[in-house]
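A single protein chain has been removed from this complex, and every other one stays in its place.
Per-chain residue numbering starts at 1, and chain names A and B are given in the order in which the chains are listed.
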Amino acid sequence: MSVLSKLKETLVCLKAGRVTLPYPAQAQPVPEKFRGRPLFDAAKCTGCGGCANNCPAREILLFDLCQEIRILQYLGRRCAYCGRCADVCPEKAITMSHEFETGTNSIGDIQQRVELFMSTCQRCGRCFKEPSALEQLKLKGYRVDDVAHERWVFRSKSYLDTEPVVDDIKIEMD
Amino acid sequence: MLKNLCQKMFGRSLWVYHANSGGCNGCDIEVLNVLTPYYDVERFGIKLVGSPRHADVMLCQGPAMRATAQALKRAYDAMPAPKLVFAIGSCACGGGIWFDSYPVLGPVEKVVPVNFYIPGCPPRPEAIIYGVAVAVGLVDKKTAPVKFKQIELPIPRYHPNDLIGRDELVVYEKVEKV
Partner (left out) sequence: MKTLLSILGGLANVAIVLLVAPFFQGVLRKITALIQSRQGPPIWQPYFDLLKLLGKEDIESGESPLMQRFAVYLSLATVLTVACLVPMGFTAPMNAAGDVILLIYLLTLCGICTLLAGLAAGSTYSLLGASREMMTMIALEPLFAVAIVVGAVHTQSFRLDTVLNGSVYASAAFPWSGVIMFGVMLLSFQAFVQRVPFDISEAETEIMEGPLMEYSGPKLALFKYAQMAKLVIYSALFVTLFVPWGTGLMFPLGWLVFWAKVTGLVLLVTLVAATHARYRIDQAIRYFAALLAVALVALVLASYGY
């Protein structure tokens, strides 16, 4: 606590100079294994749905328009950049890029939407929709997540409705 | 005239209030990193203040929880206009991985209106500085929604009528690129 120790401290700090990174002027290189935004390569995607099943934040939605067109929508709101989708993808269609500069004023800017044509069975080649949503769910592999309300639809006990599947807890905020 | 000057000065000196409504503190540490000498953000005039009445910008992190939703709303109401709210981290932008857990109400925008989103888990300090620069107007934003529609279908379609038998081989008669 003497005066000399404080002066020595000042000299040490001054000798370090200015350590501020000139960030907006010059970008710093990111580490090699850095996980930034996931990029979906639609040319390689086969629409298997592995990424959607494995996402811990349930951010990837799958919707089958008909037997042959599958829509895959990545909403980036809750993505924790864990990289599970990239690990699981059998075609390596998802890469965790090095982009992190994703500040935006509308959260819908981060979404990526891929519409794929799924090949049909050689024998039956079905191209018509089952009459009701329940029948659609019963078809193996059919996925009808609620893209309009941006919600997953759990397969076993839920049905497509305007009611949310998980109740929002009401709390008085005055 | 004075009013114009004051409004122009708004972007040059933003005073920030840090409100963590239940997050894991990862984004807390990144926000504090932004204030340290390495990524010094005070060179843009941004200062951390201790009271929402002094602040222009509220940095929210963590999802809106049952316990802290009311406190967050009161802190937002206590800020004088003009004010901005930044949601930092995936938890504040959309609820994070905990979106369906029992104490979580959802993203912060269920409680206070959000102006800017900085997603990440946790976002790098450079990402936070970039988000603030986008908000102030120094740089353009780098994200836009991406849509891909498969128009050229790569797989030929087989129809059973076109399979003909030819010397014990089943051959596809016409290749139709759909």
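A few points about this structure:
As a convention for this text, a contact is a pair of C-beta atoms (placed from the backbone, for glycine too) under 8 Å apart; a residue touches a chain by one contact, two chains touch by 3 or more.
Since the model is a prediction, treat every value here as computed from it, not as a measurement.
For the chain that does not appear, the touching partners among the shown chains are A, B. Looking at B:G50, B:G137 or B:G165, the residue that reaches the missing chain in the full complex is B:G50.
Summary of contacts with the chain left out: across A:V19, A:A43 or A:L65, the touching residue is A:V19. Considering the full assembly, B:P82 is the residue among B:P82, B:G137 or B:G165 that touches the omitted chain. On the side of chain B, touch with the chain left out of the figure occurs at residues 2-3, 5-7, 9-10, 12-13, 15, 36-38, 40, 42-45, 47-51, 53-54, 56, 78, 80-82. Although one chain is not displayed, its contacts with chain A can still be listed: residues 6, 9-10, 13-14, 16-20.
The rule we apply is simple: only the chains that are shown with their structure count from here on.
Those residues of chain A lying in contact with chain B across their complex are 19-21, 23-24, 27-28, 40, 42, 56-59, 75-82, 99-117, 119-120, 122-123, 125, 166, 168-169, 171, 173-174.
Those residues of chain B whose C-beta lies close enough to touch chain A in the complex are 37-40, 43, 66, 69-70, 73, 90, 93-97, 99-100, 102, 105-107, 111, 115-121, 123-124, 126-135, 138-139, 141-150, 153, 155, 157-160.
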